[in-house]
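All protein chains of the complex are present and in place, except for one that has been dropped.
And then chain A:
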Amino acid sequence: MAAVTAGSGAGSGSAGSPEAAGGTTGGSGWRRPHGPLQRYYGPSTAEAAEAAPDPTDINGPHFDPEAFMTKVRSECPLGQLLAREAALGREIRALDSDMQTLLYENYNKFISATDTIRKMKVDFRHMEAEMDDLAANMAAISASSARVSAALQDRHRRGAQLAGVQALLRKLQALVEVPGRLRCWAGTEPARALRCHARARAVLRHYRHLPSFRAIEDESHAIMADLAQRLRTRLRCETLDPKELTECVEMLLQLEEPAEELSEEFLSQAGARLEAELAALEAELPAADPSGTATTPPPPASDILDFVDRGSSAFVGTLCQLAGSYRTLFGEDTGRLEPFASALATRYFALLERRLALERGLGDTSLLVRALDRFHRRLRSLLELLPAGADAAAALMARAARERVDRYLRALQTFFLGCLGDVRQALAAPRPPGKEGPGLPDLLATLAASVLGQLKAVLAYVQLFTARDVAFASLPYFKGEFCVTAVREGLVVAFVRWLCHTARGFADGPAERGAPAAPPALLLLLARLCLDYENSTISYILTLTDEQFPPQDSGPAVTPGPALCAEARAAAQRLLDHYVQVQGAAVAQMLRKSVETRDWLGTVEPRNVRAVMKRVVEDITAIDVQVGQLFEEGVRRAQSSDSSRRAFSVYSSSRAPGRYAPSYTPSAPMDTHLLSNIQKLFSERIDIFSPVEFNKVSVLTGIIKISLKTLLECVRLRTLGRFGLQQVQVDGHYLQLYLWRFASDERVVQGLLDEVAASAAHRCLDPVPMEHSVVELICERG
């Protein structure tokens, strides 16, 4: 219908916006026909708020017909007015019909409601009469009840009196029966007897002025005294377990026995018991060795964990129990308990320590750690009672741990020596022809790896002591001092130090006085090992240790890594120097013997390089190979472009007379060597047995220097003939040809050989040097 209205509105042609608005408003009203009724009965707040006070809204609550009319009349054109009138008329009709429909629908309900109200009015009149009846009956009942209760009051009072008398009599009966009961319970159930006596005692004491009660009291006293006596006897009996003991003493206390005496008695009993337990533990230990030196005791029957287990469960448990009961019995005053307990605890510690001392060997560390852990846990309860024992216990564990660490150190040392022995054997083992033995680098790697592996394994074992799940690891000692002093310093640092020291020992001690000398290869190997330690291994080990055993900030001072490195370096240097000396001495010895045993005067013209020189070159080549396996090449000083020119320049005929055949004027004998002295002033002084660097070239230079200096000194001690000189010349040239490439500075070799040649010329009766070309020819041929 609204659509039609709107359509007609639109169809009228001149539809403006106000018309459209009105149409919409009307539309909403039509769509909800019950809207106005609803609003009449109680418009919801929302709707009230929504309804703006618009007097022109025909459906609004504020509708003002006057205003509406005025508005419509003034605003709308005639056509629209007509249309609106018609619309309003239609609406009114529709509303009327709606009202009629509603009325018809609800009519029946009105009728039935009226009927119900009428019926109710009739019923209420009925009920009023019945209520009056009820009130009358109730009044009659209360009156008769009052009568009955008045009649019974007297009897009730008498009954209550009789009940009181009965209770009193029963109590008296109980009192009389007390001694009898006591007597019968005293034997079997002393606790019950005590309870009974305690109940009766107060009453008896209160009525003791009555003779009969007094008799009862005396009798029960006598029984109690007897009981006390019996209890005491029992107390002295050996076989009481701690619980019974406690009960016994508790009862005696209730009997008002003197606490002082009892506590003493208690302690002595407990002491006896604990002693017995200690003795049992002690029996497991082998007899103490008073001298401390005798043969090693046989291995203990049970392992340490077992021992500690038994010790803690038996002894510590009992001690705790007893101490606990002492406290509950005799109050907090522990003046007597403490010395008693600490004396016993000390003995227990001593026993445990002896047992720990039996743990020689390395056994199973985890077992030891577990044993100590258990000991510590058990002890904690005891320590609450006995704070003084804590230090002793901690010290005990610290000692045990320390001892174990020391053992590991020794084991490591033994292991290292074993490794060294293996290496020595490998070096000394005769090699089957054609088959190369293990190379030095392999040996070194094996040695280093096995030692490092062993060290790591040991660290892992030791770490058990500080594992998180071990209770005593949280003790301050194990947190701080153990890590630093025992493990870091006592184990790792000590081992590295020892290693360096042992290595040095090969260089310092040996051989000298006939002991079997270390083979040179071993010296070289150890030098490299020490150097490796200095370079990396030490810092690695220390880092590893610090990681596994974090040091405390406030802990004792630790040995810094660089100090250890320096030690290792010193050892390596010492070893390498010694190696150079040993090898140098070997070559030198060969040269010395060859010079000393030859007849230099009567020798024939040289045809060949002497065999010994070839041997020297061979040996040095071998050493070169050996050192090259382990050490880097090293830096060589720049070589002069042509070494041949300088070679044997001292033999040039122009200089030889000036230098080696001085005019022997007595006035100036010093001048004779002026030339050579001046020459020497400009050349560096050569230290023969000087420290070498860690590279191949330096090592070989050292060896060559030693050899050539020996040759020089030996030649100076001889007197040579012409051919002797020539032989030296040939040998020198040969050495120069083959040795310069080993040395770091060619000039060192050159200088020394020059000096050899010069000395040889000086010591020669008839210094006629060989033609240089011939020398070269012979050397090349050789």
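Definition applied: a residue touches a chain if its C-beta (ideal position, glycine included) is under 8 Å from a C-beta of that chain, and two chains touch if they have at least 3 such contacts; residues count from 1.
Keep in mind that, in the parts below, contacts and distances are computed from a predicted model.
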From the options "EIPR1 protein", "hydroxymethylglutaryl-CoA lyase", "Transcription and mRNA export factor ENY2" or "Potassium channel domain-containing protein", the chain left out of the display has the UniProt protein name "EIPR1 protein"
Consider the whole complex, including the chain that is not shown, and state which of A:Ile704, A:Cys764 or A:Ile778 touches that chain. A:Cys764
Per the whole complex, from A:Glu250, A:Glu713 or A:Asp745 the residue touching the absent chain is A:Glu713
In terms of residues, what is the contact footprint of the unshown chain on chain A? 511-514, 585, 588-589, 592, 597, 601-602, 661, 664-667, 669-670, 672-673, 676-677, 680-681, 685, 687-690, 709, 713, 716, 719, 721, 762-765
